[in-house]
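Only one protein chain is missing; all other protein chains are in place.
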Amino acid sequence: MRVLTQQLNRFIDLVGILCAILMVLMLANVFYDVVMRYLFNTVSIAMQELEWHLFAAMFMFGIGYTLKENGHVRVDIFFENLSVRKQAIINIIGTLVFTLPISYLILSSGYGYAQEAFLMNEGSGDPGGLPHRWIIRAVIPASTAFLMLCALQVMLTEFQHFIGAKEETEQ
Amino acid sequence: EKVYRWKLAETWGPNFPIFGDATKNLAKLVKEMSDGRLVIRIDSSNKHKSALGIFDFVKSGQYQMGHSASYYWKGKDPNTMFFTTVPFGMTATEQYAWFYHGGGMELMKDVYDKYGILSFPGGNTGVQMGGWFRKEIKGVDDLKGLKMRIPGFAGEVLAKLGASPTNIPSGELYTALERNTIDALEWVGPSLDLRMGFHKIAPFYYTGWHEPATELQFMVNQKAYESLPEDLQNILTTAMRVAAYDMYIQSTHASAENLKQIREDYPNVKIQDFPDDVIQALHKANSELLKELSDKSPLTAKIIASQQEYGSAVRDWTGFSDQAYLNSFY
Partner (left out) sequence: MIGIVLFVTALLLLFVGYPIAFTFAGVSLLVGGLTMGLDLFEMMPYRIMSIMENTVMMAVPMFIFMGVVLQKTGLAERLLESMGKLFGGMSGGLAISTVLVGAFLAASTGVVGASVVAMGVISLPVMLKYNYHQPTATGIICASGTLGQIVPPSIILIILGDVMGIPVGDLFKAAVVPGAALILAYILYIIYLTRRNPDFAPPIPVEEDRWKVARSALFNVLPPLALIVAVLGSIFTGLATPTESSALGGVGALILAAIYRCFSLKVIKESALETVKVSSMVFAVLLGATAFSMVFSYSGGDYLVEEYILSLPGEKWTFLALAMLGIFALGFFIDFIEIAFIVVPILAPIAEALGLNMVWFAILIAMNLQASFLTPPFGFSLFYLKGVAPSSVMTKTIYKGAIPFILLQMTILALIILFPDYFIFY
């Protein structure tokens, strides 16, 4: 199990780095568009659309990475005073009851949503916009699948915490 | 007796005038005519949060009905854009004649059938204005590098003449124009432009060429429609036709009133036509683009041919009727 969580960890970190790259690309993209418009008076709708493509992919995949990094806000008045075991139980049950079901629903409906755009070969309705809308739509199911993977990683880690804490108290 | 409860998703926000009145009118008509057997609840964009998701909503059956405009689906299917309006196309009266007597409804059915959607005319704005410009357009050269908010096919026509069409969310339009982020924009016409306040910041208001008869659209999920008893189906189609007509005359009325107000309160706004050479260049670019589209698919070619053939026939009559009559006033 340790090996599995380690491998998962590595993969999730890799996606996290990818999100960081998307973040920098988005900044560069918007900056480029501003400069082009003010200094060279040219506008490219494709580049404008690329901005939010990068933005969307960055935060959608980032949600899973942040879950693994324990970066999502909690109301921790009580939580922070609980024992490691109790915290682990809350994280595991929360993942099972809250995170995984809604993720599954978004994954399945998001898949259909992306497939629809693929079958229609939907593109931008504006002159010179980006084609292949299905790619950005596919980010919804793909990032949700990734979120579920991260949730799994969290459960495995918390389970180890739970076992570890149990052994400590027994010693 | 069974009550059918339907939901309609519209592209517009709550309290959006004229366009939003069309859906409220439809719901009221349907309820009254069916004696309460068909009830339609309207969800504006603040509820469903996806102004341009109406097509998908109706296609998937999450909403039985939608109210939007067909040219918004150009990215999904290029053939949908002809059922709203086309640059230098027919006027509203001519276009209604085409829809109901010139084969337009049948062609629209050919396009929408494969999505399981029934599409109906949903109210017309009449001729839309060519837009608000901060600088005068004196010739084709003034279009070069012009940053204009003008979506869709008309934007492509302008781009062919060297303009840069841009995308700005409607909430940011006023600021963008005020602060020269864009040089010009088109919205609708006096009926809806006045409330946006563009007359305060852009002194040139040009007459229209790009949307001579913008027809909105009622969409109905085909399965939902078929599940209705025949009398309710008839009530629904009749109510849609009445709501569309009501919106057209409401637009005309609101435009007349608001134009008067702009003239009285903002005498510095110059309402004028584009110079002839600009119009000619736009005509040419438009024809070329339509030709390119025709070459892409037989159905597209069929629709364009139908509109052009019917358009020139009916225009002959418009010339001898409306135009000749109006000439006697100037």
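For clarity, chains are labelled A and B in written order, and residue numbers in each chain start from 1.
The working rule: a residue touches a chain if its C-beta (ideal position, glycine included) is under 8 Å from a C-beta of that chain, and two chains touch if they have at least 3 such contacts.
Owing to the predicted nature of the structure, the values given are computational and were not obtained by experimental measurement.
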Given A:Ile17, A:Ala46 or A:Ile163, the residue that touches the chain left out of view is A:Ile17
Absent-chain interface as seen on chain B, which is shown: 14, 46-51, 53, 56-57, 60, 62, 169, 171-172, 174-176, 178-181
At which residues does chain A meet the chain that is not included here? 16-17, 19-21, 23-24, 26-27, 30-31, 33-34, 38, 51-52, 55-56, 58-60, 62-63, 65-67, 69, 71-80, 82, 87, 90-91, 94, 97-99, 101-102, 105-106, 109-110, 112-114, 136-137, 139-140
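Simple rule for what comes next: only the chains that are shown with their structure count from here on.
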For the chain A and chain B complex, residues of the former touching the latter: 37, 41-43, 45, 48-49, 112-113, 116-117, 120, 122-129, 133
Within their complex, chain B touches chain A through residues 56, 59-60, 71-77, 145, 147, 151-153, 155-156, 159, 164-167, 181
